[in-house]
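Complex shown without one protein chain; remaining protein chains in place.
Chains: A and B, in written order; residue numbering restarts at 1 for each.
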Amino acid sequence: MQEAMIKRAKELLADGTVNRVLGWKKGEFAYDSTPSVFETAEELERDFVCNDFTQANLSKYLIKESRKEGKILAFLKPCDTYSFNQLLNEHRIIRENVYVIGIPGGPKLDVEKIKAKGISGITGISKDNFTIKIETLYGTESMPFYEAISEKCSNCKSKKHVEYDELVGDEGDILNSKRFDMVEKLENMTSQERFDFWQGELSKCIRCNACRNVCPACTCENCVFDNPKSGIDQKAAADCFEEKMFHIIRAFHVAGRCTDCGECTRVCPQNIPLHLLNRKFIKDINSLYGEFQAGADRTTKCPLTDYDVNDCEPSIVHERGVE
Amino acid sequence: MLKISAEKLNELFDKIASQQTLYIPVDREDKCAEFKKYESGMTLSKALNTVRSAKDFFLPQTENLAEFRRSGKTIEVKDIRKESEDFVVFGVRACDAKSFEILDSVFLAEPVDTFYKNRREHGTIVTMACTRPEETCFCTTFGINPTVPGGDASVYFDGESYFFVPFTEKGKVFMASISDMLEDGDVTKLSEVQAKAREIMTRLPLANLTTDSFGGEKLMEHFNSEKWAELSEACIGCGTCTFVCPTCQCYDIRDFDTGHGIKRFRCWDSCMYSDFTKMAHGNPRTSQLERFRQRFMHKLVYHPSNHEGEFGCVGCGRCLSKCPVSLNIVKVMKALEDK
Partner (left out) sequence: MQVNENFEPVIVAFCCNWCSYAGADLSGTNRLNYPTNVKIIRVPCSCRVNPMFILRAFQKGADGVIICGCHPGDCHYTSGNYFTRRRITLLYSMLDFLGIERNRTRLEWVSAAEGAKFAAVMNQFTEDVRKLGPNRRLEDLRCRKQ
């Protein structure tokens, strides 16, 4: 796959269709990669990488990149194309300046899951059918492939590209995922249990803002939490209230626009399951206002900027589920 | 050398905890380690390092400084400083132990930060020698020997027993308080374990990284480097690297209106944030490139220039494993070195 991508990128650079390529750059180890812009065939040959660990969603970088001189080639996984489409809906990306090649998605692996097995000193990782072999400073280890699958890929919602100029590899389908299972499990807990669960998770937050900054739906020029004029700007949660406020507002602000790409959970240094907050909104929107997938098309209105005169009343919250 | 067998470690913790507050690294549900206040029954984490560094004990993420209350035309200022209680931090690694020296050089230099000093004086650091360094480790680059971790007292583990060695007065007092539980032990196995750890240190992927191209005298060369644009291109401007870093020490002072008074507090700040060092005239660093450069220039050039050649990094590897887009000081060093 990586070779095919590099080959096609070089062709498009050579024939002048694009003048830059957005992809992933090799890192220090077998598992780290950095989103990067490549300008020459030599750079692509030397540094371009696309493997089981290139999880990062590249669509947010296109806000900036599509405003630069010339056209840029972007490699987007299926889930990234939803974010891309949503950004197009919000007029954040200049479509004419981007050439999108859809590439097959995951399942991508998460090195944190490998490390959680107690495997450390990783110097090399290879895949052999359903097993991954991990070379370490302390000998060779192996583990089942599926146990290392990242959170965002373990509940994949779609392998279909919703926006692209051409595809490398085959087109996939929208999947029947079990992504709301954990939300449902929490809904069926008592109010006190839910409170304890979230208090435990959110108190780990160090307010690094990685979840916000990486989110393709969070594109405000000046975030309310950074704006001294807003009266609620914070650099750290000085009280557990502020942790909750930040995460409620972060999730609420992207409600109806979140494509469930899972980047927030991926980047959290404290492994807080932030996607559950977003999925709660998605699940509520689906059940109360009809099935909706942000970024799936260019025409459907976002449920929060739309209404129906027969919508349910907020008292529905008081009536359903467990108190 | 004095030792205690591994089975008895929790008894030892119970004893320490009965005298003063004890913090040890424990595993969370997600298998990441963090320092927690010891309560009977907790087990010491086997992880190499905690996600958050040990600097939290001396420079907490938020800390109240003063309170104000207005009555009529007067403002009452309340000094809320309290003498810290004695505490022990057990299981600090060599990198974090070294980071305290770096923090000391900032906070204990005149004018002394009394909040920091208060905590520092009451804390006893018991370090633990590394036996299983990870691929992200590069503390040796900064002259740290993880098999001799320093601190007030050190603990060495040979697989069966924990050996204790005191270094400072505080460490000796600590040792005296637990001496009745320690016994003399044979160090043959320990020397083998130590030798093996040292051998692995030489095989680490980052073992060849050096600081030769950095230091105070390289200011203009690195500041004006063209590499910064490419290096900082992917940075998303979050504060992960600065907040997990054991040596990042920048903070902001803010006021919070409680509705019945003002609380003045300080909290960690990050040079990656757009409002870092914002002043009345605006912000001195307006692009992410400048903010990104600031962080690494501080670690590799400004800090050594202001503190007799001491670098502001200890090679703990936290930023390597936690950066959302895998940018880190190692990549910066390698890129700047590359002429």
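By our rule, a residue touches a chain if its C-beta (ideal position, glycine included) is under 8 Å from a C-beta of that chain, and two chains touch if they have at least 3 such contacts.
Keep in mind it's a predicted model, so treat the numbers as computed, not measured.
Residues 256, 258-260, 263 of subunit B touch the missing chain (whole complex, contact as defined above). Mapped onto subunit A, contacts with the missing chain fall at residues 183, 186-187, 191-199, 224, 232, 238-242, 244-245, 248-249, 251-252, 255, 277, 280-281, 284-285, 288-289, 303-309, 311-318, 321, 323.
As a convention for this text, only the chains that are shown with their structure count from here on.
Computed centre separation for the pair subunit A/subunit B is 30 angstrom, with centres defined by C-alpha atoms. Subunit A makes touch with subunit B in their complex at residues 27-29, 32-37, 56, 61, 115-116, 118, 120-123, 136-138, 204, 206-210, 212-214, 222, 226, 228, 233, 235-238, 266-267, 269-271. Every residue of subunit B that touches subunit A in the complex is listed here, in rising order: 28, 30-32, 46, 48, 51-52, 61-62, 132-136, 200, 203-206, 233-234, 236-240, 242-244, 252, 254, 256, 265, 267-270, 273-275, 278, 320, 322, 324-328, 330-331.
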